[in-house]
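What follows is a set of notes on a single structure, which appears directly below.
Note that one protein chain of the assembly has been removed; the remaining protein chains are unaltered in position.
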Amino acid sequence: MRSKSVSTLRRSIALHAVMVPLAIVWLFPIWMMVVFSTMPENAIFSPNIHLIPSDRFWANFNVLQGDTNFLRAIFISVVVALVYTVLSVMLTSMAGWALARYAFIGKGMVLTIILGTLTLPYFVVVIPQFIMVARDFGLANTWFALIVPPLFNSLGVLFMRQSFSMMPADLFDAARVEGVREWRIFLFVAMPLARPTLAALSIILFLASWNNYLWPLLINNRPDMMTAPVALGSLIGLTKVSWGGIMVGAVLLTAPMIAVFILLQRHFIAGIAAGAVK
Amino acid sequence: MRMRTRAAYGFLTPYLLIFAAFWVWPIVYSFYLSFLATRIQPWRFNPGMTWGRLVVDPAFANALKNTLIILVIQVPVMIALATLLAVLLNSQLLRARGIMRFAFFAPVVVGEAAYAAVFRLMFNADFGVVNKLITGIGLPRVDWFASPTAAMALIIMAVTWRWVGYNAIIILSGLQAIPNDVYEAATLDRVSKPRQFFFITLPLLKPIILFCVVLSVIGTMQLFAEPFLITNRGGPGGATETLGLFLYRQGFTVLNFGYASAVAYTIAALAIFISLVNLWIGRSPK
Partner (left out) sequence: MAGVTLRNVVKRFGSFEVIHGADLEVEDGEFVVFVGPSGCGKSTLLRMIAGLEDISDGEIAIGGTVVNDVEPADRGTAMVFQSYALYPHMTVEKNLSFGLRMNGNDKADTARRVERAAKILRIEELLDRRPGQLSGGQRQRVAIGRAIVRDPEVFLFDEPLSNLDAELRVQMRVEIARLHAELGVTMVYVTHDQVEAMTLADRIVVLRDGRIEQIGRPLDLYDDPANRFVAGFVGSPKMNFMAAEVVGAENGSVTVALTNQGGARLTVPAKNGFAAGDKLTVGLRPEHFGGAGEGDCELSVKVDVAEHLGSTSYVYANTASGEQLVIEREESRSEIGVEHLTVSIPAARTYLFDASGARLR
């Protein structure tokens, strides 16, 4: 008994000797983001090490707001992410429902195409997408360009299909025998039952849209239609710029997602892990 | 029954229209584009200007080399670390598990622009906190953005910091799906803990780890924002220029769509090829 608890103690010490320093290293950049955002410019670029937040957050914010209209960018990001998430969840859960619960001609082909093209890198489509939206339609710098093209994402289709096909078929047959129309079965029986999956999917989609960088960078170059990551990125390359302000932007970009992560950790982790279940 | 088939098409059509317009069609169109010379109007068929140029373009070769270097170093390091983290995070002995998980999983939600900015400041050669710590313990100062090797190392560190938690989440979920009685049986058979890891845990996790490898390969092949933002457009002097960055330049700075499409298809082919090789190496015996 004694030797067992001693060896357990030894294992526990070894475990924490590895994990605690690693965790500190991993938390460090996020901590520094907060620290930098509160420091005056001359303290960021000084020979001393500053690891404790200072009090210049609002001052830095005002500088940032002067460099680029960051509040406007945040507003655009919020609207885009919200609308995108709602639309994508609607579209993909309908498609997932059709693929999970009906037999129809062409189903195998649709599934094959979706699965088969899933592994293709986004770069393969980004050029034609750009030509189509920006040149052919002339829709650069519009809400449409930000929201609609990324809706191709098939993650939700596969995710929802899996969720729907795990539900007992009797449930939907029971509703059918009762004369409930198909779209009402979907809306009032299937969707409420898929709530955990919907939550996980929504979080993942919202995050993806919120952090999306390449597409908004390409398609919207007018300052008043930039999303927050693009607005922030546009400052990073400049030589004469307030780094304290950039850090405030980074914090504003990150803090809401961290909050979502902490509050909805379970759904969040389920959403990421589900990718591997397919 | 016929009604129900019609309902199925009804549910499917809206998504399918978007999918066809913004995914299937672009895939086809970009293949077509990759044969066109697009620098002069009108665009005309001339694969020599796209695929032909690819073979001889030293800038492309440089980007390909850089991408493969990152791939070969970063993917194995990150996956090994993610597996280790998953196993340790799953340990019953671990204290403050919530904070530990937060530490490794939080970077997953941090956007590219935000973390690129922090890394640039932290690794600033003169005033960055990293160099201050390094010199503080007596090591020589590293010029992270001027030395090609250091810049490459910086990109690899940044990507690993951002994505290790993501992979650890996936592996952890696989770990938790392994029934506990397997370990109890092994313990009764006097199999030591380290041996349990190598002979039970790893084999059972193999499919999930392979999945993570494939995901990471595809991700690394498309690496763009990190060299774009952290090392300032692939600097120093193209030392961290990746295929993704090269494609961005050709496609959206020079507006040579045909050539960029050929690059895109090369990236896709390489990603698929490397993934298949991985799957082949990791295939189950028999």
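Letters are used for the chains, namely A and B, taken in the order the chains are written, and counting of residues starts over at 1 for each.
In this section, a contact is a pair of C-beta atoms (placed from the backbone, for glycine too) under 8 Å apart; a residue touches a chain by one contact, two chains touch by 3 or more.
What you are looking at is a predicted structure, and each value in this text was computed from that prediction instead of being measured.
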Identify the residue among A:Val18, A:Ile49 or A:Leu171 that touches the chain left out of the display. A:Leu171
From the list A:Trp58, A:Phe75, A:Phe144 or A:Phe188, pick the residue that touches the absent chain. A:Phe188
Note that chain A touches the absent chain at residues 168, 170-171, 173-181, 184, 188-189, 192-193, 195
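In this section, only the chains that are shown with their structure count from here on.
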Seen from chain A, its contact residues with chain B in the complex are 8, 11-12, 15-16, 18-19, 22-24, 26-30, 32-33, 36, 44-47, 49, 51, 91-92, 94-95, 97-99, 101-105, 107, 110, 113-114, 117, 119-132, 148-152, 154, 157, 182-183, 186, 207, 210-211, 213-214, 218, 228-230, 232-233, 236-237, 243, 246-247, 249-251, 253-254, 257-258, 260-262, 265, 269, 272-273, 275-277
Applying the document's contact rule, which stretches of chain B touch chain A when the two form their complex? 3-5, 7-12, 14-16, 18-19, 21-27, 29-30, 33, 85, 88, 91, 93-95, 99-122, 124, 126-127, 129, 132-133, 136, 161, 165-166, 169-170, 172-174, 193, 208, 211-212, 214-215, 218, 221-222, 224-225, 228-229, 232-233, 244, 247-248, 251-252, 257, 260-261, 263-265, 267-268, 271-272, 275
